[in-house]
Structure formats: structure tokens, C-alpha cells
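The structure appears right after this line, and notes come after that.
Of the protein chains in this complex, one is absent; all others appear in place.
The block that comes next holds chain A.
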Amino acid sequence: MAFLSYLANGISLGSVYAIIALGYTMVYGIAKMLNFAHGDVIMVGAYIAFCATSYLGLPSIVAILLAMAVCTILGITIEGLAYKPLRAAPSLAVLITAIGVSYFLQNAALLIWGSAPKSFPSLVGIPPLKLFEGQLIITGEAIVTVIACIVIMIGLTLFTGKTRMGKAMRAVSEDKGAAQLMGINVNHTISVTFAIGSALAAIAGVLLCSAYPVLLPTTGSMPGIKAFTAAVFGGIGSIPGAMVGGILLGIIEIFGKAYISTQLADAIVFSVLIIVLLVKPTGLLGKAINEKV
């Protein structure tokens, strides 16, 4: 029974990683950059939801929508101010900028909300599910997280597969130059990608803090790195890959904590990543990269 309980926790944590990883992987797929500030957008989303509920007394759903709206604007702004001017710059410059943006967001949060941890109220109003006469308890947060993850996955699959904007994104991710010559506005496409990724980050932030209710300016960085790992694990640039990578990573982390060692859990997670990359350098679902001449 403990096994099932760990598995449920793992899937729930993994679903959060998956939602965050989607942001990393989409931005990488379209803009070919690693947005290391993504984890901190999660933190901002969580703080916005926290303020909306605790200070303004808004209902949960309104708080989440507000957090999504703020993060979407934040994402588009970061992209426009920090990354867009560097479109032609070497990728190292963009990477360093992303790390800079990450520190900027953390310190801005420190300035606004202070260093004292905030106790995040759970925004999920669903009672836990008790199975097997109460031996297996699945929290409401876990249920909502998994459902959210599935809904987001279906939505994104429909979006990229069936809509005009989604197809444009896939075209840009494959060949930016050719897409431009077909009349696709690449800058606009990249903005939309950041908007979607950041809105998802807000959802992830709320779900994460509902399950692990301590909110700090650095709250987003570790899950951000884990989610990045998940994206690489699943094959960066691949949407299903981010999903599979995220959930597997969550399960490995929880099992590692439960059966091997709490301290070593992160080391185990990253060791698995290294092994996967040694065996399959493009990640689980990643495609081989065809260099175009």
C-alpha cells in the first residue's frame, strides 16, 4: 500500500514538473534557447495567487486566473525586453541573460515580499480520496494536479496539431528562415510561446505551493531545474517528451526518497538523467537533430 501511495505522490509531483517542463521545451523548440528564468516565473505566479487569496480575499479560481494573466504579461515582457534584442546574438549571451533575469526576478520578489517564508493556503478545495478502507489516501491537490496536467497536455496537443498558430509554431521550430519566407511572423510566434509557457508556469506554481505550502523567493529555482532536467530527460523540444520526462522524474524522486535515501533523492534523479543521456543523447522521445546546411 505504501508503494501505491508513493506512486500517487510521484505522479502528482511529476505532473507539476511536466507542466513546468512544457514551458522549457516549447521555448527551446521555438526560440532555441534555454529560459532559465522560467522557474522564477512559477514563483511569481505563486506569490500573485498568494496575495490574491490572502490579502484580497479573492476566490481560488480568480486568484489562479489572475496569476496566469500576470505571468503571461511577465513572460511576454521578459521575452521582449531581455531576449528579443539578442535574437542574432550567440546562444551563450542569451543563456547568461536568462540567468540574469532569473536573479532579477528572485531579488525583486525578495524586495516586494521579503525573505520570510509565506505559508501558502491550499487553493484546492477537494477532499482527499480514501481508498482501500483508508489505507491509501490521495490528496485533493494530487488529483487536481494530475487532472490539470492531462487537460493541459490535451489542450497543447490540439493547439500545436490543429490550429493555425500551432502549425506556425511547428514550422518555426523546424526552420525559422523558411517560415519567415512563407510569411510567418517569427517574433510574434515566439511571444505566443512565451505567453503559453508563462501561463502554464503560473498554474504549476499554484499547484506546487498547494502541495508544498512554503513560499519563498527561491521557491521556483529547484523545481525549475528539475523540470529542465525532465525536459532534457524526455527530449528537449518535444511536448510529449516533457510530459513523460516530468512524470518519470517525479516518480523516481519520490521512490528515491522513500526507498533509498532522502538526502540522495536529488542525486539519484540527476544520475538517471546522466545515464539516459549517455544511452540516448537526444532524450527519451527526442528526435535526432538534422543539421541544415
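FYI, a contact is a pair of C-beta atoms (placed from the backbone, for glycine too) under 8 Å apart; a residue touches a chain by one contact, two chains touch by 3 or more; residues count from 1.
By our rule, contacts and distances are computed from a predicted model.
Between the listed names "5-oxoprolinase", "Allophanate hydrolase", "ABC transporter ATP-binding protein" or "Sensor histidine kinase", the UniProt record for the complex's undisplayed chain reads "ABC transporter ATP-binding protein".
Among A:S119, A:T163, A:T218 or A:S261, the one in contact with the hidden chain is A:T163. Touching the missing chain, out of A:M1, A:A88 or A:L181, is residue A:L181. Where chain A meets the chain that is not shown, the touching residues are 155, 158-159, 162-168, 170-171, 174-175, 177-186, 192, 287, 292-293.
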